[in-house]
Each structure stands twice: as C-alpha cells, then as structure tokens.
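Missing here is one protein chain; the remaining ones are kept as they sit in the complex.
Labels A, B and C are assigned to the chains in the order they are written; within every chain, residues are numbered from 1.
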Amino acid sequence: MELAYTRDDEEFRTRLRSWLAAVLPTLPPRPDPLDWPARRAYDMGWQRRLYDAGYAGLHWPQAAGGRGATPVQHLIFLEETEAAGAPYVGAGFVGLLHAGPTIAAEGGPAQRARWLPPILRGEEVWCQGFSEPEAGSDLASLRTRAVRSGDSYVVTGTKIWTSHAEVADWCELLVRTDPEAPRHRGLTWLALPMDAPGVTVRPLRTLAGSQEFAEVFLDEVRVPVGNRVGAENDGWRVTMVTLSFERGTAFAGEVVACRRTLRQLARRAQRDGRWEDPALRRRLGRLNAEFTALWRLVQWNVSEAAHALRHGGSGVPGAGGSVFKLRYSHARQELYETAAAVLGPGSLDLAEEWTRERLSSLSYTIAAGTSQIQHNIVAERVLGLPRGR
Amino acid sequence: MELAYTRDDEEFRTRLRSWLAAVLPTLPPRPDPLDWPARRAYDMGWQRRLYDAGYAGLHWPQAAGGRGATPVQHLIFLEETEAAGAPYVGAGFVGLLHAGPTIAAEGGPAQRARWLPPILRGEEVWCQGFSEPEAGSDLASLRTRAVRSGDSYVVTGTKIWTSHAEVADWCELLVRTDPEAPRHRGLTWLALPMDAPGVTVRPLRTLAGSQEFAEVFLDEVRVPVGNRVGAENDGWRVTMVTLSFERGTAFAGEVVACRRTLRQLARRAQRDGRWEDPALRRRLGRLNAEFTALWRLVQWNVSEAAHALRHGGSGVPGAGGSVFKLRYSHARQELYETAAAVLGPGSLDLAEEWTRERLSSLSYTIAAGTSQIQHNIVAERVLGLPRGR
Amino acid sequence: MDFRLTRDQEALRRGMRDLLAARFGREELRAAVDGADGAEGADRVAGAAGADRAAGTDRSNAGEGADRAGERSVPGGRLWRELGAAGLFALRAPERSGGVGSGLPEAVLVFEEAGRALLPGPLVATELAGSTGLVPGAAEGTVPVTALAGARAGDCALVEHLASAGAVLLLEEGRPARVLDPAAPAAVPMRSADPLTPLHRVRAPLPGPDRAPYRSADGSADGAVDGGEGAAPDGGVLLLEGALLAAAQQLGSARRTLELAVGYAREREQFGRPIGSFQAVQHLCAGMLVRSETARSVVYAAAVTADEAEIRAAKLLADTAAVDNARDCLQVYGGTGFTWEADVHLHLKRAWLRAEQWCAAAGSEERLASALLRPAGR
Partner (left out) sequence: MDFRLTRDQEALRRGMRDLLAARFGREELRAAVDGADGAEGADRVAGAAGADRAAGTDRSNAGEGADRAGERSVPGGRLWRELGAAGLFALRAPERSGGVGSGLPEAVLVFEEAGRALLPGPLVATELAGSTGLVPGAAEGTVPVTALAGARAGDCALVEHLASAGAVLLLEEGRPARVLDPAAPAAVPMRSADPLTPLHRVRAPLPGPDRAPYRSADGSADGAVDGGEGAAPDGGVLLLEGALLAAAQQLGSARRTLELAVGYAREREQFGRPIGSFQAVQHLCAGMLVRSETARSVVYAAAVTADEAEIRAAKLLADTAAVDNARDCLQVYGGTGFTWEADVHLHLKRAWLRAEQWCAAAGSEERLASALLRPAGR
C-alpha cells in the first residue's frame, strides 16, 4: 500500500506540469461545440502538440511508436491534464484508445506503418462502427454484411452511436462475413475509409439535444481486403483483445473533473442559500466520500494493471472495469441529481451547465454496456456465479 | 370513485365498534409471548367471543358456516379491530384464513362438518405444513413423501416455518404422492392430526430471537385417506385455489397499525429532540404519504375484489396482491429503518420495541414469496412479459 | 365504498383518451416538438459556425417556440378550443355557468389523460381559472391562463407559457386568489429543459396591487368574478387543487412510460430473445407498475376527499412515479431511449418540471410530518 509516487513518476509529473503551464496559454480559443471541422482542427492541433512534446501515445508500446509509459504515468497524465484544464482527447479518442491499439496488437507491419503514425501525429481521425440499431447490449448480433468480391469486401448496413463520424478519416468497422456461423464467429474487423462511395453520415440527436453521435449508413461500400486486421471471421477476438486493453485508467480524468465539479456545486449551494438545508449538505458530504473512494478505486485498478503488465499480462480484465463503471455511473448521476436539488426550479434551465450535464449523465448507465449487462459480467466473470439462461 | 360507506356498512361498523367497546375491557390480560398454551387459550377465547357475537368466519360463505360478509365489511372489521386494539387472529390464522377456506371450497360434506365448526368456534387450531428446507420460493419442489398403505398415507419429511405448531390440533399438509410426476403434479393435500405418532415439533429460532415458527419432522406418520381433501395428486390446484382466495384484505390491519406506529414514531422523535433534524422530519413526512397511499391501495383492491365477487369471481388474483405486497414490504422496512434513525444508538437496544420490530420487518421481503419472486409474478402475470428462462 | 370508476367516469376517461388520440396523437406531438425545437434549435446554434445556422433569433423569445410552431396545440389555438368545448377547462364549473358540473375526480381522470398524451400548455391554471370563472375565456380554451403558485418571498418561481397566457393566477396560501396581467410579473425567460413548456422565472417578492394587476380577484377591480358570488376563492385551496391536477398528469405520464417500457421489452430482442424475458428488465417493469398503481390509489382518493394532506401525499407519490418510471423506461429502452426521437425524454423532462411546480417535495414532506403530530382522527 504505497500511495506516494516514485521519484521518476514525480519527475514525470513535474515536467508535464511545467509543459502544460507553458503550452496551455498558447492554445487557440475552444471551438463551438457544433462546429465539427473546427473541433477536429482544435483536437488534432492539441494532439500534434502532445506529439511534439513527446506525450503522444503515452501508453502505447514503444514498438508501435508510443512512449511505453507505465499505467501509473498514464494516470498522472490524465490527472494533470484534467487538473490543468487541458483539452480532452476529443476527436483523437477512437484512434488513440481503441483502433490504434487494435492495429498495434493485431495489424501487419504495413498496416501499422500506414495507420499508426498519423494517429499519433494528429493527422487522421478515426471513428468506431460497432453498435447497430439491432445490436446494442448484444454486440455479437450485429447484421452489417460484408461480402467478399475480388480484392474488396462489399459492406452494407447501419452503424449507430458513432462519434466524430462527420470529420473522421477512418472507421474501425465490425462486420459479419459469415452469416451461417454462430453469433460470435463470422465477424471481421475492417478499416473503412470514410470518403468511400456509399458512406452516408446522419447526425443523431440525443435527448440532451446534442449531436455528439451519428448514424453511419453503408450502402455497398467497397473496402479493400488489405484493410482487414486479423483473419476473416476472427473479428470478435480482434476487437475484444483491444476492448480489454484497459489499464484501470478509463474515466480517471472524469473522476478528477467530478471532484472539482462537486466543489463548485457546494459553493453554488452556499451562494444560493441552499447550504442552510442540512439534508442537502449531507448529500453533498456523502458525494465527497463517494468520489474520494472512486479516485482510490482508480488508483487500485491502475496498480493492479501495472502489476499485471510487469508480469506479462495486458492489464486489468474488463470485469474489474465493470465494478468501477457500475459505481461511477451511479455516482455521476447522483452528482447531477444533487445539482438539480441545489438548483430547484433552476434545474429546468438549459442555460445552466448543470442541467445539460444532468441530461448527459443519463447515458452513463446505458452506454458501453448497460448497468444490467455490467452486473451480469461482474456476477459471472468475477464472482463465478453460474451463467444465467 | 366512492370512498363513503353505504348505510349498511356504516351500521355494521357502528355495531362492531360498540361491541368492541363493550367486550375488550372484559378480556383477560395478554399472555406472555413465549407461553404457547396461554397464547392458544387467549386466541381461542377471543375467537369464541367473535363466534358468540356473530363475527366468526365473517368472510366465509354462509354455506360453510360463515357470515358471507362482503370484502368491504371484512375490511371494516379489520380496520375497527385494529384501531380498537383488539387481539389479532393469532393461533386461529391458518384455520380461518387458509385451511378452513380450502376445506370449505374443496372438502366433502363430512370433512366440512368435521373440521369447519371447531375452527369457527375457536376449538381447534390449525397450522400449515407447506414450506420445506429445500422448497422455499419453489414450493413445487417439495419432497415430503406420502406412500399409500391400506387406508392410510405414510408420510415422511420435514416442514419448516410452521407457526403455532406447538399448540396445533391439525396441520394442513402438502405432500408428494407421485414422485415420477412433473413438479406441480403428484402433490396431495392432507389434514394431519398433530398428535399422530411420528410427529416431532422443534422450535425454530429466528434472527429476531423469537420462536414464532417451528420445524415439523414427520417420521412415517400415518394419515387416514379420509383426511385427504381433493383428489390424490391434485394438491397443487387445491392449495392454489385457496392461496388466491384473497380479497385485497391481506395486511389491511397491518397498514392501520403502521399508521398508528408512524404517529408514535413522530412523537418519539419530538420527545428525543430528533424533530429538529429536517432530513428526519421529511423522511417521516414521506412515510406518512406512503402509508396514506397504501391504505388507499388496500381500498382499491378490496373494491376490485368486491366487484369480482359480485360477478361470480373469487376475488383478486394473487398478482394484484403482489403489487401491494412489494410496496408494503418495502414501506414497512423503511418505517423501521427510520425508527432506527430516530433512535440512533438506542436502535441497538432490544428493550425498545422498535428494535425488535425492525428485526422482524426483515422477513417481509422474504416470507410468503421473496420480493424477487413477487417481481416475477407481476412482470409475467400482470404485465404479460415473456416468461424468463 | 366502491373505489372503482363509475361507468360515467370510465366513459369520460375514454372520451378524453379518444379525443386526444384523434387530435393530439404521436404525429402532432412530434410536430409540436419539432416546431418548438426549430425555434429553440435556432437559438442553440446562434454563435456557432455551423453552415445551417439560423440567424437573428432573439434569445429572450426562444422559449416561446412551442407556442409559435406546432400550430394545432398552441395554447388558445384550435386544439385548445376543441378541448374547451369538450369541457376540459370547465369540468367543475356549475352547469348554470356553462360548466360541466363535475367534481375533482372527473377533473383528475381527464388530466391523467392529458399527462399521458403529453398535452402541452398551461392546462392546470386554465382549468382553475375556467372552473372558478376567474378569467373569462379560460373555460372555452380561448384565453390560456398560467399561474404563479405558492412562491414565498425570496423564492424563485417558475411560470410556464407566460408569453401565450392571457392572465396569470397569483395563488398564495391564506390570501384570496388574484388575477394578474401577464406583463405584471418581472419575469426572465429561461431556456426550458422541456421542449414543449416555455418557462420564465420570477423572483419574489411578487407584484403587489400597486403594480397594475390585470384584475384583482376580490372584485375590487373591473369585472365580476365567479358568477357574481363575491369573494374570490382562497389561493391556498386553488394551490392544492392545482397540485392534485398536476399529480394526475404525473400519474398519466407514469402509466404511459410503463406501457412504453412493457411494449418495448416485448418487442426488442437481444441475445436471441425478447429483453422482457430477462429478470433484470422484468423487475424494472414490475417496479414501474408498483409505483404507478400506488400513486393512482392515492391520487384518486385525494380527488374524492380533497384533503390537504392526502393531496400532498398524492403529489409526492405521483411526482416520484412519473420521474422514476421515465428513468426506468429510459433504462429499458437503452440507447434507443437516449435519442431525441424517442418520447421517453419528453416524459422525463415534463415530470421533472411538474415535480418543481404545484407543491414541490420538501414543503409537502414537512407538512405531512407535522400532520403526524396532530391527534389522529379515525
């Protein structure tokens, strides 16, 4: 049980903090959230600065062009960038956190050379084409078909919940290549160029009113066979390898942000006279305990991941992440419910960021595996309870 | 939507109230809760007074010796007796509310003549032998065997959660007569004389420290074939007919009692200075809303039952009762959790009735169908969702 | 005692459901949302570099999009006049005053249907004004009426549909109801979370008689009140009646989201079978039914007894049922429910809003706690 950081890690933190202090004031103003091209430019500009300063692909293996940093350094990076108010990974998310690592782990040399450097340098944006209208919790039931035709696959289907589709260069796509095979078999991983004929992107409006996501319609889109990563019909394994390439750092930055948000909420309650309500105060106090614990849980998971990596593993299994995600999703929703209690009638005002975030927080028990599915995962994979039928 | 009572019903209430006012002061002191014979005598004495005053078997059909009262009058009876602090049904519970109605509905003339009058007159006590250690939520999996031997069944097995077994004359017993048949088939309903050789009663201590229940061990106990109600292997149907002989009045008296208890709790909070805590006050206020609603839900269910009876039905289906039971179980537990919050350290003191009732309340989400099972019933039988697998 | 609905009540409810299905079905609902949304959307992109931005929308008018678009359902518009003709706003007015002469139970049934259909507009205040005769034209649905209800000094009160209202009821406990000119309150527009309910906020102290009320309801200004019967009704009484009608709407919403969830759970397949066959989903749905049935029993009872504590209990339970059922419906729908196109969010947002209106939880909980200390009647 050592929470103090090593001298190396502290030096890493100090260098990073100095660099952030120097670079953040030089950034251009944040773009309007509805201006996709401006957002892409902003996010890629930030990625380029990270690249130039040696922070790009921090947690990627060095063989893939990354820095091979430990999970602890990755955590420090997330903590410090969040605390300093640095830009989020934004449009670089899928490339840096999923498609890139997938290609690094499963791609051939040419594929790695083609796709990885532009991700690290902030030159190409990736999006993710996994979910479908009929395949949400049950990803293995996806229906988008890919039929081999000469040197190409011809792909037809619909993908949903795709972020940054409007400005992406590439889409990591999971398609069904063998409709006869059992559900998890017969899937294949393809890199789809978003400018291919037959690709249509339609913004998808959420209940929060935002258009963070899109639907991607694929109408006989030709994808070269050379864009396939892994073997044909082996896409499920290829994808899952990377989905569990998770080192306890998921949502780490968000927890740091939530703790700051909670302090702001307390001050808001004080300003509005709501601090006089002991029930509300105690609710805020309990949230303080909750997010204190969540931060420690992140550190615990990172420590476990670091240990596993040192011993040849790939990081925490996804199931450990499920425990964290279940608790964090609930805590985040409770944070914004408490904010609504502080605001009272003001909680109906979309001009309040609290209100918009309350709406967004509703997705946390649904997206990336509903809380129901996460409970199943924990029960069966961590606790070893017999499989449900 | 008529909540006012008819003139007939009001007259019934007035007569009952006068009678209660006259008879209650003449009752002997309540017996010690651990003295079973005294409790039996007390409860049977009360039943005899009800019988003499014309209130015995209020809701039983007249053909069975009952009064054939409407569900509304039954509700008035429960409300008034509870409000007046009259004794509970106690040792008469199984006879009056389950075994008796079963015999009335499914028994032959001789059986009815033998068993029903002593129940109504407070002369014989019945207990229930359904649950088994291995058959809780899944009653149909019960294992107690009955083998036909001449004019008798020879019964061997263990029953659990039997109330008043120590002082019962009879036990309504569900046994397996055909081990080859599917789970719900092959069961038979028998009336077991509790003084038969081979019957052993062992008190079962609950976590509340009380010994309200017992285990009943049956070692080759001979039960005459004439004690069988319904056909051999038809016991599941016989039992279920009566289990759903429920007219929305289950727990009605308890809801009246909880409302009184809640007022006592508020006064206790005031006495102890806990009323100054607004969080606690609001919790009490919400419980007031909750039990107000539960009383109205009872009235709603009784109205539905009365309507169904007038149109030839037998009362509310068990599923409507599940909705009530789910809500009530939770509300009762919340009532005693709130009491613990009022008492603070005093909540650890068993000298406080609140503490003992808090422990007892823990059974409400388990006994007579866990809340998990009740949710299933509501989902599948009321909402018509597809059966789980 | 027969708590069930009478035949007439069943018929009334059925009539209102049919009317709303015909005149404000899902298509009209979504048209109203899109209309409101167009205006609001234009506001949202103001300042953005998006190619399709609509310029020049005055932010202070943004909330009124719901009134400008979705023509049929605009308060005071065609649908409102039809609803007025059907008696929605004068159910409880005496027949001699052109009303229906029904009671609170009938009003509750009708408002439950309105909540179920997500009917927009200041329905509760207009019914109060129409049934009491406080505002001419309210009963007919031609003059929408909104309310400033139960705000205390220092409070920040919500007023809905202020821009389309012809009058504002000012309801304070222990004082006669008053009718204000919509221009009277110093109101600041909000960007309403509910796309169909434009909102303003008013900070108490509220406008007094010196601030040119539209008309004071005690008869001291122009116009006779309530068929000339003199004294204006007590603000506290109307406040409670309003809370009950709002509770009825919450109940309708809660029952509707239950229907939606059950329907979706039956149809939607994952892992090769309907999600409604999974215990986790079954239990969510069962919990929703428990909430709505419990809320229903106390809402209906409060309509019969008109007892203050019971009305407050009804509002508390109906608020919880509406909000929590919408939340659970969203969870059953999963990603589909998170889209703008699904109706779930409309129920959730309206439920959140109504929970803040017409007696919010904390105050009612305090009252219901105090009631426990009073000697119990039988």
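Some points to look at:
Just so it is clear, a contact is a pair of C-beta atoms (placed from the backbone, for glycine too) under 8 Å apart; a residue touches a chain by one contact, two chains touch by 3 or more.
Because the structure is a prediction, the values reported are computed rather than measured.
The chain omitted from view is touched by exactly one of A:E232, A:E337, A:E357 or A:E380, namely A:E380.
Of the options A:Y5, A:Y88 or A:F217, the residue whose C-beta touches the omitted chain is A:Y5. Checked against the full complex, the one of B:V23, B:L204 or B:L309 touching the unshown chain is B:L204.
The omitted chain makes contact with subunit A at the following residues, 1-6, 9, 72, 83, 259-260, 262-263, 265-267, 270, 278, 281-286, 288-290, 292-294, 296-297, 299-300, 302-304, 306-307, 323, 326-327, 372, 374-376, 378-380, 382-389.
In the full complex, subunit B touches the hidden chain at residues 31-35, 38, 131, 133-138, 141, 160-161, 183, 204-207, 209, 273, 277, 340, 344-351, 355, 359, 362-363, 365-367, 370-372, 375-376, 388.
One chain is missing from the display, and on subunit C it is touched by residues 278-280, 283.
By definition in this document, only the chains that are shown with their structure count from here on.
Each chain's centre was taken as the mean of its CA atoms, and the one lying most distant from subunit A is B. Computed from the mean C-alpha positions, the centre of subunit B lies at a distance of 42 Å from the centre of subunit C.
The centroid of the Cα atoms in subunit A and the matching centroid in subunit B are 54 Å apart. In subunit C, the positions touching at least two other chains are 278-279, 281, 362. With touch defined as above, residues shared between interfaces to two or more other chains in subunit A number as follows: 277.
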